[in-house]
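A single protein chain has been removed from this complex, and every other one stays in its place.
For reference, chains read A and B in written order, and residue numbers begin at 1 within each chain.
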Amino acid sequence: MPEPTGRPGETIELTDVTKRYPGQAEPAVEAVSMVIPAGEVVVLVGPSGCGKTTTMKMINRLIEPTSGTITIGGTDVLTLDPDQHRRDIGYVIQQIGLFPHKRIEDNIGLMPKVLGWSRSRIRARVAELLELVGLPADYARRYPRELSGGQQQRVGVARALAADPSVMLMDEPFGATDPITRDHLQNEFLRLQREVRKTIVFVTHDFDEALKMGDRIAVLRPRSVIAQYDTPEAILAAPADDYVASFIGAGGQLKKLALLRLRDVELAPAPRAEGLPRIAVEATARDALDLMLGEGSDVVLVTDDFGDDATVIGSLDLRMVMGAAAGEAGNP
Amino acid sequence: MTAPIQARRPARAARGTGRPRWAGLLVRPALIVAGLLVLWLWTRGQRLDSIEARNVNGEVIGSQVLEHVELTLICTALTIAIAVPLGVAVSLSRSRVGRVVVLGLGNLGQAIPSVGLIVLLALVISIGVGTAVIALVAYAVLPVLRNTMVGIEGVDPVLTEAARGMGLSRLAVLFTVELPLAVPVILAGVRTALVLTVASAPLAALIDGGGLGEGLFTGLSLNRPVISVTFGVLVAALALFADWLGLLAEMFLRPKGM
Partner (left out) sequence: MTFAEYLRENWITIVNDTILHFDVTLGAIAIAVVIGVGLGMLTYRHSTLAALATTTTGAFLTVPSVALLGVLIAPFGLGVLPVLVALVVYALLPITRNTIVGLQEVDPAVVEAGRGMGLSRTRVLWDLRLPLAWPVIFAGVRVSTQIIIGIAAIGAWVQGPGLGNQIFDGLGRFGGANSLNQVLTGTLGIILLALLFDLALAGVARLTTSRGIRA
């Protein structure tokens, strides 16, 4: 694997982490303990002001914890020099924060330059990262204001990956984009993460985004108290209490379908019938249901790939989809 | 004198690639040359008496212009050398007292009559170029100091947080993010200081500091309009030219991409 995937993620462990601001009666974050497994995306989700961003910023010490310990790969981060420590952590924020006076290549190449990489190595790295985030190579010479919001955020992700960190912190990274761009960026990011396998802490207030992005989700109450910390499927199937259930809201069953990939469903043999709607095995059960309702057909053909020349590998009917929602999703 | 006005000046609308309009830039020098030409024609048409002839001639004018420019350059260089580091230090220290003192002085500085300051210093120290330099620098430091602080503090906190989040040290954030982004505001302050210095430099002549003020004040005190007009126009031309140079500097030294 080339450089971006060079360093695998490391496990992050928070133990009794508390943040107390002087002059405030209640702590902003109270005794949070959690293990974020290496190479996973863990989403912190909760209402605004619940302390999720504070919790995240304590990991790269933009905010210093009042008490408790944080380790990354077994090393206590509070013993490290903060600047050195942050260089090992990618940081992506909602406002992106590209430096407007620097070209894209200089934005991405800033940390490698600080770390003393050679020019040619930096240039190669920039090209590699632009490709990784799906931007044309000639964007390197542009200035941030010449890019759209979505493109800027891709550069933001590339910049965070530049020095090949083991951990990435992402604070509502796609929050400022329109729904279509957001969906696009989310998909791209999931694809990217399959390649780079970093440990990612992802903060959002959007539960649907949490379901989509997270390998695990931590639903937070005020003061960052963990209400439930589990896989999306488990949270949907068995919300710990009313608070968690209120995030899932209406349509919990549909949300489960959106998590279920067709490749994980046992398919029926393909019928001979012509003219049935087709769907790729990469799609979700929710997509299949959409297609059935849209086409007015209670059977769809499942193909091994996108496109018209893909091979049909099975079929799916309405009853199977509903069964999947009730059974499969709850126990993956 | 013009610091708050400069600071209020709305950012030039960035259209497309923001290419400067070259033709527009040439209007100012053309007007200056035209003004000087008119002055030359006018003085040639006058019958000069012996006092006037002694003051309005190429040699005297040349040496005074040279002195004036020299004085201005020295003062502006000193002003920048003092004000920018000081402004950086004050804003980095995040000291509220320092801030209030500087900004308060900045407002008060406008009200200090330059002629009073320069004569006072001459009385306290001595007459001569040295004192003139001190007075002019003291007068011009405020706008640069103020704009340096305002410029650095005006940098979007998101950018400094992004930079710190990447692991840049405090000093690295200053040099790679804050200072470059503050350049336009600092330059506006420098331009103000430059014009202020050219404009106040004639007062140096009051305390034997040389420059175009010599001819100007001679003309005023002897009530010889030919002399005062000649040197007045020269000083004005120089000030407008300095301001134009400042404008060029602002256009070319501003960080690209903004």
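The rule is short, and it goes like this: contacts are C-beta pairs under 8 Å (C-beta built on N, C-alpha and C of every residue); 3 or more make two chains touch, one makes a residue touch a chain.
These figures come from a predicted structure and were not determined experimentally.
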{"item": "Chains still shown that are in contact with the chain withheld from the display", "value": "B"}
{"item": "Sole residue of B:A53, B:L66 or B:L108 that reaches the chain not shown, by the stated touch rule", "value": "B:L108"}
{"item": "Among B:L120, B:I134 or B:V183, the residue in touch with the chain that has been omitted", "value": "B:L120"}
{"item": "Contact partner of the left-out chain, one of B:L36, B:V60, B:L73 or B:L206", "value": "B:L206"}
{"item": "Touching residues on chain B - with respect to the absent chain", "value": "1-2, 4-5, 8, 10, 107-108, 110-117, 119-120, 122-124, 127, 195, 198-200, 202-203, 206, 213, 216-217, 219-221, 223, 225, 228-229, 231-236, 239-240, 243"}
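Basically, only the chains that are shown with their structure count from here on.
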{"item": "Footprint of chain B on chain A - complex, ascending", "value": "60, 62, 83-89, 91, 93, 95-103, 110-111, 114, 143-146, 159-160, 169"}
{"item": "Interfacial residue positions of chain B with respect to chain A in the complex", "value": "14, 156, 158-159, 161-169, 172, 176-177, 180-181, 255-258"}
